[in-house]
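Here the complex is missing one protein chain, while the rest keep their positions.
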Amino acid sequence: MLELTTLLSFGDNGWGDELLKGLGVTLVLAFATVPFALIFSFLVAWVKECPNRPLRIVGNIYTTVFRSLPEILTLIIIYYQLQSFINSLTSAIMPNFSVSISPFAAGMVALTLVYSALGCEIVRAAYRAVGKGQVEAAYSVSLSRSNAFFYVILPQMWQHMLPAFGNLWLLLLKGTSLVSIIALNDIVRYTNMAIATTKEPFFFYSVLALVFVLLAFISGKAQTAIEKRANGNMVRER
Amino acid sequence: MEYPQVNENPGEMVVSISGLNKWFGDLHVLKNIDLEVAKGERIVIAGPSGSGKSTLIRCINFLEKYQQGEIVVNGITLTDDHKTIEEVRREVGMVFQGFNLFPHLTILENCTLGPIRGFKLNKEKASQTAMHFLEKVNIPEQANKYPGQLSGGQQQRVAIARSLCMNPDVMLFDEPTSALDPEMVKEVLDIMVDLAKEGMTMLCVTHEMGFAKEVADRVIFMDKGQIVEQNKPVEFFTNPQHERTKLFLKQIL
Partner (left out) sequence: MLTHLTDNLDIWTLGFCNTVSLTVLSFIIAFVVAIPMGVARSHTGTLISKIIYGYIYVIRGTPLLVQIFLIYYGVGQFHSELKAVGLWWFFREGYYCGLLALTLNSIAYQAEIVRGAVMAIPHSLEEAGASISLSRMKIYRFVHIPIAIARMMPALGNEFVLLLKASSLVSVISVEDVLGQARYLFSETLDLSVFYVAAINYLIIVLVAEAVMRKLEARNTWLALR
């Protein structure tokens, strides 16, 4: 047991620093994806609710596809397809030039697509939960459509979205592990490297699992705190 | 009892509706509605459930789209252009059955949001106006509470104040008291009577026939999307012309 824990030490013969570096990459990827996934969730929700029928159909195809495909398959397709697409663009201008898209960027794109397809349903449900009456009241005091959305609807939507987005964040956090498969040096990949040299898969994967459980725990605490703040000044029922 | 007509310019129409037709899908809910509302006039709209009363007054501030007809509010002809709609909504206040206060804003903020965001009034000026109207509806002391902390009657009074802050030329009421506990109906009706006394142009959908008798200049009876009959309250209640009106009055009185 003692030998095992030294494997986690920092420095030349321990893997602690590498794992920490990998954890950093995992977290940066997750945090970097959040704003894009959020914005796309709203965009797709808006497209699915807009009066234009062709646009709505596009929105429905988007969500059907990205909710049906395994995340890992989406990731692989984005990774290779983006690469070949960009290369076919650049090769027209500069023949002997080839770019390789970073796994980090591919991961961000794929995770954004996948989680916005889920997130848009959260947004739509929250919009419906706020209710038509609020929109009408906002219009009746002559707010424009954008003012009605930003000052009346959106502030009330957070209350309904936060629990579901908290869940989505946990999914996203776990989803980042897939990016190790397309060679991003995240915590999973560093764990695999550690195992390749130390031949201690059970120990290292257990540590890895523990790290994720810990992240889930911290996220849960953070979520409760945020929800408390968001609901603090809004008394709905007497 | 007669209230003074505060109409300095008789014949000036605040709302005029002509040839209004509306369908929900295949359902023809408003059929050839013509209605002129003079400045200072107080109109009560009555009729059985589903007759199109709400839909009619919601057309006036374009909360409902309509397919045929013309609505002119204070000289502005409604079109589906956003600027025009916002302009018309400035002239028209609306009070809903379910209050529809903004639960995430304080009472004061509920009243100032429209003026500040809608027509760019500065915050101080808007707050002053809001306090003035909150006093008028007798709840200035609640200004910093949230809607959820108020009773239904108080909320509805705030909703009236919120509309008044827009300084509208006409007020629309859609069954403002029917979601209230009986003991709270009076406090809201009193405010409405005060408004009527001051000469506010009002269109009220309501089943409060006492209110109609007391303040209305005209009672309109709707059924199946049509204006079946309209008359002065005394005539309307004592001497209804149509079978459907008689039946309706028998049921509610």
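By letter and in written order, the chains are A and B; residue numbering begins at 1 in each of them.
The rule we apply is simple: a contact is a pair of C-beta atoms (placed from the backbone, for glycine too) under 8 Å apart; a residue touches a chain by one contact, two chains touch by 3 or more.
If you're wondering where the values come from, they're calculated on a predicted model, not measured in any experiment.
Engineer: Checking the contacts here: which visible chains does the omitted one touch?
Structural biologist: A
Engineer: Hey, which of A:T63, A:Q159 or A:S177 is the one touching the hidden chain?
Structural biologist: A:S177
Engineer: Would you mind spotting which of A:V34, A:L55, A:L69 or A:A125 touches the chain that isn't drawn?
Structural biologist: Missing-chain contact among the listed residues: A:L69.
Engineer: List every residue of chain A that touches the chain not included in the displayed model.
Structural biologist: So the residues of chain A touching the missing chain come out as 65, 67-73, 76-77, 80-81, 84, 170, 174-175, 177-178, 180-181, 188, 192, 195, 199-202, 205-206, 208-209, 212-213, 215-217.
As a working rule, only the chains that are shown with their structure count from here on.
Engineer: Starting from the mean Cα coordinates of chain A and chain B, work out the distance between those two points in Å.
Structural biologist: Centre-to-centre distance between chain A and chain B: 47 Å.
Engineer: Give every residue of chain B touching chain A within the complex, in rising order.
Structural biologist: Going by the criterion above, the answer is residues 61, 63, 82, 86-87, 89-90, 92-94, 96, 98, 100-104, 113-114, 117-119, 146, 148-149, 151, 162-163, 165-166.
Engineer: Mind listing the chain A positions that touch chain B in their complex?
Structural biologist: 133-134, 136-145, 147, 151-152, 155-156, 233-238
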